[in-house]
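Here is subunit A:
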Amino acid sequence: MARSNKPMVWSLFAAGGTVAAFVMPVLMLLTIMAGYGQLTDSLGYEGMKSFASGWMGKLFLLVVIVTCLWHAAHRARTALHGLGLRADKAVAVIGYGIASLGSLLAVFYLLRI
Partner candidate 1 sequence: METIKTDVAIIGAGGAGLRAAIAVAESAPDLKVALISKVYPMRSHTVAAEGGAAGVIKQGDSLEDHFNDTVAGGDWLCDQDAVDLFIRQAPVELTQLEHWGCPWSREKNGHVAVRPFGGMKNERTWFAADKSGFHILHTLFQTSLKYPSIERYDEFYCTDLIVADGVCQGVSAIEMRTGLMQLFQARSVIIAAGGAGWMFPFTTNGAIKTADGMAMAYRAGVPLKDMEFVQYHPTGLPGTGILLTEGCRGEGGILVNKDGYRYLQDYDLGPPDPWPRNKAMELGPRDRLSQAFWHEQKKGRTVGSRWGDVVYLDMRHLGEKKINEKLPLVRDLAASYVGADPVHELVPVRPVVHYMMGGIHTNIDAATPMPGLYAAGECACVSINGANRLGSNSLTELLVFGKRAGEHAVEHARSAAQPSESEIRQKGEEARKRVTDLFLREDGGENITTIRKEMNETMESGAGIYRAEDSMRETCDKVLELRERFSRVHLEDKSNVFNTNMLYTMEVGSMLEAAHAVAFSAINRKESRGSHQRLDYTARDDGSFLKHSLAYYQGEVEPRMDYLDVVITRSQPGQRVYGGSAK
Partner candidate 2 sequence: MTQRTVELSILRYRPEEDDKPWFQTYQVPCDEDWVVLDAINYVKDHLDGSLSYRWSCHMAVCGSCSMMINGDPALSCKTFIRDLPEGPVRIEPLANFPIERDLVVVMDDFMEKLQRVKPYLIRSTEKPLEEGQHLQSPAELKKFKQYTLCINCACCYSACPQYALIPEFIGPAALTLAHRYNQDSRDQGRDEREDVVASNEGIWDCSFAGACSDVCPKHVDPASAVQQMKIASTVDWFMRRLGLGGGKS
C-alpha cells in the first residue's frame, strides 16, 4: 500500500480547525457588530485599512483565511461523503480548487492594501 499524500491537506485542515476554534467566534461577533453599524472606528474603512496595512495585520488575515479555507474544503469533503455524495474526486478537486484560488486571492488583495 502506498503512503498517502493527505498529510499535505490534513495539516492545513488541522491548523485551520485550531485557528477557527480560537478566533472565529470573536471575529463573527465583530462582524455582526459591524453589521449593526457599531465599532465604526476600528471596523470602518480607516480602522481596517490601518490594521491591514501593517505586516501583523496582513499576516493575521492571511493565516485565518488560508487555513480556514483549507479546513473547510477538507472537512466538507468528508462531510459530503458522509451525506451520501460519492463523487469524492470531484468534491476534492472543486473544494481544494476553491481553497487554492481563495488563498491566492487573499495574498493578492492583501498585498494591494
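For anyone wondering why these and not others, all candidates are chains of the complex that A comes from, given by their letters.
One rule holds for everything that comes next: contacts are C-beta pairs under 8 Å (C-beta built on N, C-alpha and C of every residue); 3 or more make two chains touch, one makes a residue touch a chain; residues count from 1.
The structure displayed is predicted, hence computed values, not measured ones.
> Need the partner of subunit A in this complex, chosen from 1 or 2. Which is it?
Candidate touching subunit A in this assembly: 2.
> In the complex, go through subunit A and note every residue touching candidate 2.
The contact residues of subunit A facing candidate 2 are 1-8, 10-11, 14, 78, 81-82.
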